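One chain of protein is taken out of this complex; the other chains stay put.
And then chain A:
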Amino acid sequence: MTDPTVPSAPLLRTPLHDLHVAAGATMVPFAGWSMPVKYTSDVAEHVAVRTTAGLFDISHMGQLSVEGPDAAAFLDHALAGRMSALAPLQSKYTMMLAPSGGIVDDLIVTNTHTPEAAASRDPAAPTAYLVVANAGNRDAVLAALIERTTTAERTFDVVVTDTHRALIAVQGPRAQAILEGLAAAGRLTLDASSGATLADLRYYRSAPGAFDGETITLSRTGYTGEDGFEISVAPERAVELWEAISAVGAPHGLVLAGLASRDTLRLEAGMPLYGHELSLDTLPAQAGLGRVVVTAKDDFVGREAILAGPPADAPVLVGIALTGRRAGRADYPVVLPDGGDGALERVGTVTSGVLSPTLGHPIAMAYVAPHLAEIGTALAVDVRGTAVPGEVVALPFYRRAKES
């Protein structure tokens, strides 16, 4: 199908692209998009999110809408979790599985129908869900969702579309104060119907609202290990929202933050990244995410393979803390500690690794043989010929201090 003489498609741009360039961001290709990898220093951006706040453009992520009377039953069939159990305005981390049990993508699904609609208890009332997919899998997830609306037994009455909305994340301990500042300025409101204020909006809950009168959805979610919010907004209003949050956030120490810091933040927080820790060749249980799959529900794509489970000797995901300053990076071999003869025996592979800005030592996630997965097991990473010693540690590497 692909004609090699046709040049690859130009990179996609988010509605905020020109602002990133004007702010001096280093732009890089990422999953077909031109995205800011950093604005100033990736470490400074990382530290800002841990201590004050960072502003991320994540509009490259897919925001897919699933609407219709069968939406809940359809998602129970198409995805790994029990989406029909989601309360109105509740979100859940879940996955789309292949029939092989491998992971097509990891997703956040939100039940977007309001409490009033739920209270009507009309079984025919339309239900709606928002499925947030990784940028690199956006089209594959959309296509698979559409394909899964029809099975041998039935056709689900749903409409699946890509909303093409923009997505902006405000992450860090000052995130709530910053958005409260925006509310105090009269620019951000949450719908009274959701019953939530910014202060009492719980983790993995969302609230419909408005920015300068334009409908938005605000969720207390993130990919950094800090408190924070993700705001879905119409693309034509994304620039104003970005600039408003930047202005209100500046006195709080908010900085613009790129994909490099997003990656190191999520890695410290032990969160998997599709294409690194998760893939079509990985079953959720191998990644320590067996709990995401609800096998007690009726037929769903991947069920038989999940029930069969991975082979007993299939590699499993672990966290490894290394000594020194040199990081074991993606694809570096995990080896047994150097016995002194210089021979390195490979027992696994690093999927993500970095010198942790918060902890000061290198951290890595890696797949290793299951008998080496116990906390405290001495392992090493082959860093370009040198076995850098370390040990298996519990994930996450970093957990924020809870407020009183």
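By definition in this document, a contact is a pair of C-beta atoms (placed from the backbone, for glycine too) under 8 Å apart; a residue touches a chain by one contact, two chains touch by 3 or more; residues count from 1.
Just so it is clear, contacts and distances are computed from a predicted model.
Selecting from "Fumarate reductase/succinate dehydrogenase flavoprotein subunit", "Glycine cleavage system H protein", "Sugar ABC transporter permease" or "Heme exporter protein C", the unshown chain of this assembly corresponds to "Glycine cleavage system H protein" (UniProt protein name).
Contact with the undisplayed chain is limited, among A:68, A:88, A:357 or A:390, to A:357. Residue-wise, the contact with the chain that is not shown comes from A:325, picked out of A:164, A:291 or A:325.
The residue from A:175, A:260 or A:283 that touches the chain not shown here is A:260.
Although one chain is hidden here, its contacts on chain A can still be listed: residues 38, 41-43, 260, 264, 324-327, 329, 354-355, 357, 384.
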